[in-house]
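Only one protein chain is missing from this complex, and each of the others stays in its spot.
Lettered A and B in written order, each chain numbered from 1.
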Amino acid sequence: MGESELRRETGGDEPGLPREIGHDEFDPTGTLALITLYFLVLVAMWLFTYFIEFVDNDPTPMLLT
Amino acid sequence: MNIHAYERLWVAGSMVLIVGFIATITYGAVGLGITMVDDGEEPLAPDEIDEDERFGEPRVEEVGDDEYEVYVVSATFFFQPDPIEIPAESEVTFYVTSRDVIHSFTVVGTNTNTMVIPGEVSAMTVEFDEPGEYGIVCNEYCGAGHHDMEGELIVLDPEEFEERQEENDDDVDAIEVFDHRTATAGNGELP
Partner (left out) sequence: MTELFAERYPEQARLVRAALLTSFVALGVGALFGLLQALHRTDVLRIVESPTYYTVLTGHGVFLVVTFTIYFLVGLYQWAVTDSLDRGPVNPRITWVWYGLMTVGTVLTAITILAGFLDDPPEVLGSELSADVLFTFYAPLQGNPLFYVGLAVFVVGTWIAGADWFRTWWAWKGDNPGERIPLPTFMVLTTMIMWYLSSIGVAVAILAFLLPWSLGIVDSVNPSLTRTLFWYFGHAFVYFWLLPAYMLWYIVLPKLSGGRLFSDPLARVVFILFVVLSTPTGIHHQYLDPGIAEGFKFIVMTNTMFLLLPSLLTAFTVVASMEHGARQRGGEGTFGWLRTLPWRDPAFTGMALAGLVFAFGGFTGIVNAGMNINYLVHNSVWIPGHIHTQVGTAVALTFMAGGYWLVPQLTGNRLVGRQAALFQVVLWFVGIVFMTNSMYRAGLDGVPRRSAEPQYAFDYDISLGSMAELDAQLALGGVLLFISTILFLGIMALTWRNDGTEPVVDGRIPPALSGPEDAPRVIDDLRVWTALAVVLIVLAYTLPLVAVASRGGLFGPDITPLPVAVDYWLPVLADLVGASIG
């Protein structure tokens, strides 16, 4: 792709791109951080919803003996 | 394929999540013993309900020591029997079928919740630990009066429940079974 292609702006009022980053120089560290947080939030919400909201909402259809 | 190391890490994390969710649910089924409404009951056609020994007369029945069965018929827009009285600390199995369209039988504020499909019977075994009063609603749209379809579940202290049973036995005539068909035909208002 041409450089000008990357420089082009969508909204119109933003400044041009200060730099161009290729595939090999790019490590999405921010994404890794965000997604790790997401992982932890999912685990916490799941445990809460399953073991507090659901299991405590008894009675639940069960095998009783 | 050229996959970034972080992305591979995330694929692994995703698999951990997925397996973890499946494991939790399996634990609920195997460890806690939670059962799903399933195909364990024989199908029952709506026009056979009145002749059926369980649903012909919707009721609560004692079937063993601290074991009860409740036969519930749902129809637009009510449940029979209503109210349902059961004892706490007993094993109670609800059997529910429908006379007409799809309904639900849902004890509000609990996990006692099932779809009710004409032609099928839903079964759920539960135990209430404490006496209390619950609302029963139909949570599947079943026609213009859907929001009026509610019932009452009264969970009594086991001793109180015994006393009520005895009173009723003395006075069998007082039990009036509401029969949808005769009631409506008797009123002669259906076209």
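Note that in this section a contact is a pair of C-beta atoms (placed from the backbone, for glycine too) under 8 Å apart; a residue touches a chain by one contact, two chains touch by 3 or more.
As the structure is a computational prediction, the values presented were derived from the model and not from experiment.
Q: Footprint of the hidden chain on chain A, which residues?
A: Interface residues of chain A facing the absent chain: 1, 5-6, 8-14, 17-23, 26, 28-31, 33-35, 38, 41-42, 45-46, 49-50, 53-54, 57, 60-61.
Q: For chain B, which residues touch the unseen chain?
A: These residues touch the chain not displayed: 1-4, 6-7, 10-11, 14-15, 17-18, 21-22, 24-25, 28-29, 34-39, 41, 43-47, 76-78, 100-102, 104, 106, 108-123, 133-135, 137-148, 150, 152, 178, 180, 183-184, 187, 189-191.
Keep in mind that, in the parts below, only the chains that are shown with their structure count from here on.
Q: Averaging over Cα atoms per chain, report the distance between chain A and chain B in Å.
A: 39
Q: If we count contacts the way the header does, which residues on chain B are in touch with chain A in the complex?
A: Per the stated touch rule, the residues are 4, 6, 9-10, 13, 17, 20-21, 24, 28, 32-37, 91, 109-112, 114, 124-129.
Q: For chain A, which residues are in contact with chain B within the complex?
A: 27-29, 31-32, 35-36, 39, 42-43, 46, 50, 54-55, 57-64
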